[in-house]
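Excluded from the complex is one protein chain; the other protein chains are retained at their positions.
Moving on, here comes chain A:
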Amino acid sequence: MKAMEHAQAAEAFIRDEARTDWHDETLWFVRQKRDLAAQGLPEWEQLRDWASGIKNHTLSNLSQYLALFEENALKNGIKVHWAMDAVEHNQIIHQIIKEGKICRMVKSKSMLTEECHLNAYLAAQGIEVIDTDLGERIVQLRKEAPSHIVLPAIHLKKEDVSDTFNEFLDTEKGNNDPQYLTESARQHLRDYFVGAELAITGVNFAIAETGGFVVCTNEGNADMGAHAANIHIACMGIEKLIPKAEHLGVFLRLLARSATGQPITTYSSHFHRPRPGQQMHLVIVDNGRSRQLGRADFRNSLKCIRCAACFNTCPVYRRSGGHSYHTAVAGPIGSILNPNIDMKANADLPFASTLCGSCSNVCPVKIDIHEQLYKWRQVLVKEGHVPSSKKTGMAAMTLVLSKPTLYRLAGKMGRVALKYAPFVVNNSLNPWYKQRDMPQAPEESFREWYQKNRK
């Protein structure tokens, strides 16, 4: 839920300078690992092209693929549910829990359930879901949201995790060893796995041709839950479809390399039929995706495979932290997906970017992220979702830049002010003065210099 705009939240985040630097460097390190992995494959750019082409094709035929996928999934014995929005998604899951009289349930990582605020919905009904991804369990215990879709606890230091585990898992106070802390979480969560009656997972890819779906993890938590429990519910957005199993050959080569620099995740599990005696449910969710499909400028954001490469490379994300985006999916991709879900609430996000284009360069499915950020800004201004100070500023800028005389006068005034009366600009009324010094004013403008030196 939004407590403040991105810029305000980011200002709070960067107050701790050492931690900001650590966050920035750690994510850049992940980006470098991605580069090494990508450079290890001569066909990398070809793979990105294919992935983009397969997703474009799928989106252009999505209704048919959805129908085909359902037909095949039903033949496989999977129960298929459809949800228009987050509320319906949550109600469907709640209903399955009620019917099964379930008390003990585990959930592996699913950004869709975060988007739908499933945990909060179920908690309001008195139902507790245990998150089993280590990073998600850490933030769940701290009553926080994940700050990154692949590395949910990347905003925390090991000391924070140690304190949290000391409080909830009774680990030694002050023992910050990641090995020790991970082992403690393993023991703590194992009891939940073994006792689980129901397991909720996300979906990385759904295969239209075979009616099955693929879930990727490193920890093995999705499999531990899904194979232990008698009921498995998998949740997916409509954009997770791919036409054929052979296309996984392209996507699984790109996903982990783009995400963490690994050649593949430890587990890439293909679910097609429930095991004997098990119920397997699949919830297919729209929640604004079909609307995004209709926006020509923004539809290809639906190609996203949630690798988070755009987060790790983004200079704004790295220095503002995931929570400042106040949405389930943060970072550059979140900033083009979220205005579709709620334009007013997320109008600040497309402005949380320098438009440097690094996100588009690393995207494994070639989404033109920075161009869409720019286009969202135009839409948001037109729809009146931008603060009037920004509009007034832009109008003043337009006036000055369109009148040469005015422009030259303004430039001269600026130079004079910086030289003789720096206090006029070096004060808290000037947002450019925040955290940076104003530049030394040159003696003359380029135009004046050019007129003198032209030969």
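In this text, contacts are C-beta pairs under 8 Å (C-beta built on N, C-alpha and C of every residue); 3 or more make two chains touch, one makes a residue touch a chain; residues count from 1.
Simple rule for what comes next: contacts and distances are computed from a predicted model.
Only one of "L-lactate dehydrogenase complex protein LldG", "M20/M25/M40 family metallo-hydrolase", "ABC transporter permease" or "Cytochrome c oxidase subunit 1" fits the UniProt record of the hidden chain, and that name is "L-lactate dehydrogenase complex protein LldG". The residue from A:K98, A:H270, A:K344 or A:K412 that touches the chain not shown here is A:H270. Here the missing chain is touched by one residue of A:T20, A:N61, A:N166 or A:N426, and it is A:N61.
Contact with the undisplayed chain is limited, among A:G126, A:G174 or A:G294, to A:G294. Take chain A: the residues that touch the chain left off the picture are 26, 29-30, 41-43, 46, 49-50, 53-54, 56-57, 59-63, 66-67, 70, 76, 82-84, 88, 132-135, 138, 151-154, 156-158, 161, 178-179, 181-183, 186, 189-190, 193-196, 207, 210-212, 218-221, 223-224, 227-228, 238, 243, 245-246, 248-250, 252-253, 260, 262-277, 284, 286, 290-291, 293-294, 296, 299.
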